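Heads up: the structure comes next, in structure tokens.
In this view, the complex is presented without one of its protein chains, the others remaining in place.
Coming up: subunit A.
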Amino acid sequence: MSEPTLPPIGMLAELTHRCPLQCPYCSNPLELLKANRELDTQTWLDLFLQAADLGVLQVHLSGGEPTLRRDLEQLIAGLSARGVYTNLITAGVGIAEGRIEAFAEAGLDHLQLSFQGARRVTTDRIGNHQGSHEKKLETAHRARAAGLPLTINAPVHRHNIEEVPEFIDLALSLDAERLEIANVQYAGWALANRDRLMPDLAAVNRQADIVAAARERLAGIMTIDFVTPDYFAIYPKPCMGGWARDAFMVAPDGTVLPCHAAQTIPSLRFERFGDRKLAEIWTDSPAFNAFRGTDWMREPCRSCERREIDWGGCRCQAMAIAGDAAATDPACVKSPIHNRMAMLTDAAQAEAAPEGNESFIFRRIGSPQRDPTRALEPARR
């Protein structure tokens, strides 16, 4: 019944948790690691070689802000020499003169640049960083001038969902090949800020129509990838393409994880690269095997004809909403608690503060805010 474990194709390397921005929907965990917990250059390079040996074809260099690593050029060069496809995922703020060109020279294949808003004021407010929009525009121009292919990534929520048409124009004006309209996934900091970020159904539907029309209009001109909003879904996403199926991620300290939010599942223990070889972790680690394939499934997943399409959806969303990581993702219409998703989105609308007055819990190192009463305090700048 259970298929053999296949080699992974993709790896997300969170090189650091440090970041100049403080986006309230960051996918990093609430407990962020300081610089002194980060792997050193040689350890990352060793890890990359083991990943390539194992079958990884693409590495996404992310964070935090990966360009804060002064050895990023070296890491890119190491991957490139081994023939691994490299994708740099950056916020594009504070990248020193000459570095983007150095990344390109080291063999970088592609650059993905996030915009918190299509408008200056939105970008600066959501990232809690004055002047960031302007710096991002400059990064986009520098990337294109260095010959790097460009994706614009737009994380979408209540405060910028009406800017979707402007995001499309922005990406075209920056000569991007690709645009990601990515509805925020409510894990990590986004879960802590859920009520402050959740859009309403009418806005979600308008957005879907706009994206569908733009995709048709822009065929052959710009690719638009659309990450749909889970809370308004009928079927769940195959999160990470299925737990430990063809991708994994590594935290700044070398902890190897099946996905961003896996550490929110309290029953699982994760292993660190260095303590064990990557191949052993991928194949034998109990955490990786916990939800691999379909054997772990209960009803309604077990007998569902979609079980090898969506692989039960997101384990962390099941943990967050159903309180049970082995439950069907509540985003699925077949989940017995599917209606809880609508209740949560309705509740979020009832809590909505007037635009510009939200009290986001901004992402910061050293201020994990697990206590919900603290979450109500307005953030100070």
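Note that a contact is a pair of C-beta atoms (placed from the backbone, for glycine too) under 8 Å apart; a residue touches a chain by one contact, two chains touch by 3 or more; residues count from 1.
Going forward, contacts and distances are computed from a predicted model.
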item: "ATP-grasp domain-containing protein", "Methionine biosynthesis protein MetW", "Coenzyme PQQ synthesis protein D" or "Disulfide reductase" - which is the UniProt name of the missing chain; value: "Coenzyme PQQ synthesis protein D"
item: Identified contact with the non-displayed chain, of A:Gly94, A:Pro149 or A:Pro300; value: A:Pro149
item: Residue, one of A:Asp225, A:Glu299, A:Asp324 or A:Asp346, that touches the chain absent here; value: A:Asp225
item: Full-complex contact with the absent chain, from A:Gly83, A:Gly323 or A:Gly366; value: A:Gly83
item: Sole residue of A:Arg69, A:His110 or A:His157 that reaches the chain not shown, by the stated touch rule; value: A:His110
item: Residues from subunit A at the interface with the omitted partner, ascending; value: 7, 9-10, 53-55, 57-58, 83, 85, 87, 109-110, 112, 147-149, 151, 172-175, 177-178, 219-223, 225
